[in-house]
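Complex shown without one protein chain; remaining protein chains in place.
Naming follows writing order (A and B), and every chain is counted from residue 1.
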Amino acid sequence: MFRNQYDTDVTTWSPAGRLFQVEYAMEAVKQGSAAIGLRSATHVVLATVNKATSELSSHQKKIFKVDDHIGVAIAGLTADGRVLSRYLRNECINHSFVYESPLPVARLVVQLADKAQVCTQRSWKRPYGVGLLVAGLDENGAHLYYNCPSGNYFEYQAFAIGSRSQAAKTYLERRFDNFEKYSREELIKDGIFAVKETLQGEKLTNSICTVAIVGVGEPFHIIDPQTVQQVIESFDIGEEAPAAVEEGGPAPEAEAAPMDI
Amino acid sequence: MEWAKDNIRANAIAPGLILTPLAKTVSDFHRWNPYVTGTSVLGLKYKDGIILAADMGGSYGSTLRYKSVERLKPIGKHTILGASGEISDFQEILRYLDELIIYDLMWDDGNSLGPKEVHSYLNRVMYNRRNKFNPLWNSLVVGGVKNGQKYLGMVGMIGTHYEDNHVATGFGNHLARPIMRAEWHEDMSFEDAVKLLEKCLLVLLYRDRSAINKFQIAKITKDGVTISEPYALKTFWGFSAFQNPSKGAEGSW
Partner (left out) sequence: MALRGDWVYENNGGTCVAIAGLDYCVVAADTRLSVGYSIHTRDYSKICKLADKCVLASSGFQGDMKALQKNLAAKHLIYQHQHNKQMSCPAMARLLSNTLYYKRFFPYYTFNILGGLDSEGKGCVYTYDAVGSYERVGYSCQGTGGALIMPVLDNQLKSPSPLLLPTRDAVTPLSESEAVDLVKDVFASATERDIYTGDKLEIIVVNAAGIRQEFLDLRKD
């Protein structure tokens, strides 16, 4: 009955100072299956939940290698994620062609954010409906960034995006103090634990989650499913759902302006 | 012959300039020939970093036209660049690099281009220009220190590039490299390195007619760049081979 008058195109402001189309794009990120990232001083781990759209189909790829030193995990429109991954790969190849050195992660992330920003300011464009967790290693150490459809980007010690990511965030928030000095194995373990949090009781197996890592002396790669299964079994993460009650911690989002996330 | 008429105009700009079917206009001439050139640049690694040396002469053909040309320049925080060949092209390259370094600085994210990146970039610039048949008429020496790594490389006019422990352009490759090969070693002190370079510069001064006795030495270490004030070397022209060069080869010339 009362249709929102201010959401018909991206360039229209609402009187409250909001861009609804951009916020809708960010909603798309929340609907995608979860992606999680966490980093120590030397390594970054990405983990995703794989959801098949139907019993008959396989799941879509949610983690992409960008270069030896950078990889991304996506949540939201996978198709947009693929396009952006290809852009990131191109930027890396071009940089190493000209300078014979890897592109610093922070720069790649800014270029990506600038690309997303353009779509929030052109009437004939549509914002990308995908959030990207960018994991990378450069001269300044390991980095984890989150790139948002709004063109905002943030650096994190650990973060989760996508559906039911709040549970994973809560888990990570409880533990991130120690992440800086974690070993790669500990990072992988906590990554998988965080994935488990988003499942809300569903059984965790290697077919439902993909884990990738990049770090010092270790180019970005997806950890093979058997290893993931071993970790799941050795820590008994699979079955029981421990105190998965906790119903969304303090929910800080309520206060923050939507564009900030 | 349209281009032949231009010879008169061309001659006013550069005495002795001859236009040919290949270089039909004055701008074509500039494309295929250098105007004001600098001679050899020398560079070597030493214990704490890199030093480069070059004289300050700018030759207009065989005339020593300029005598205070700075051919060693700092590029950002970690790199020094030396150039021989066309001076105007070198100054154009410096403008490219200025833009590059400022753009790099503007990211303000703690990352910066090191000598390796600058070397690779310069190679792309030189190679691209030769691909467009419009080369930058220079040989460049790139040196630097970043993250405790010493780097010394060379790029030629058409994009030939390499790294080594010591490099020299032009005449320097013929006259100075053999001396450096004989005397260079990995952990040279700064004093020894300067001494070696000055020995090479002196040889070049004696044998390269474009070389002049006014030099600069540039040093780069982890603490930054220092480029010396211009100075001269003590020469000795009394060698018997200079007094009577054909002695011992009577009758040949």
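Note that in this section a residue touches a chain if its C-beta (ideal position, glycine included) is under 8 Å from a C-beta of that chain, and two chains touch if they have at least 3 such contacts.
Nothing here was measured: the structure is a model prediction, and the numbers come from that model.
Trainee: Need the list of shown chains touched by the one chain that isn't shown.
Mentor: Looking at the entire complex, the absent chain's contacts are A, B.
Trainee: So one chain is hidden, and I want to know which residue out of B:68, B:91 or B:160 touches that hidden chain in the complete assembly.
Mentor: B:160
Trainee: Based on the whole complex, identify which of B:47, B:77, B:130 or B:199 touches the chain you can't see.
Mentor: The single option touching the absent chain is B:130.
Trainee: Determine and list the subunit A residues touching the chain excluded from the picture.
Mentor: 65, 89, 93, 97
Trainee: Could you list which residues of subunit B touch the chain missing from the display?
Mentor: Output for subunit B: 22, 32, 123, 127, 130-131, 133, 135, 154, 156, 158-164, 173-174, 177.
Throughout what follows, only the chains that are shown with their structure count from here on.
Trainee: Would you kindly tell me how far, in whole Å, the mean C-alpha position of subunit B lies from that of subunit A?
Mentor: Result: the chain centres lie 50 Å from each other.
Trainee: If you look only at subunit B, which of its residues touch subunit A in the complex?
Mentor: Going by the criterion above, the answer is residues 107, 109-111, 113-114, 116-117, 120-121, 124, 147.
Trainee: Under the touch definition given earlier, write down the residues of subunit A that touch subunit B in their complex.
Mentor: Per the touch definition, subunit A meets subunit B at residues 97-101, 104, 106-107, 110, 138-140.
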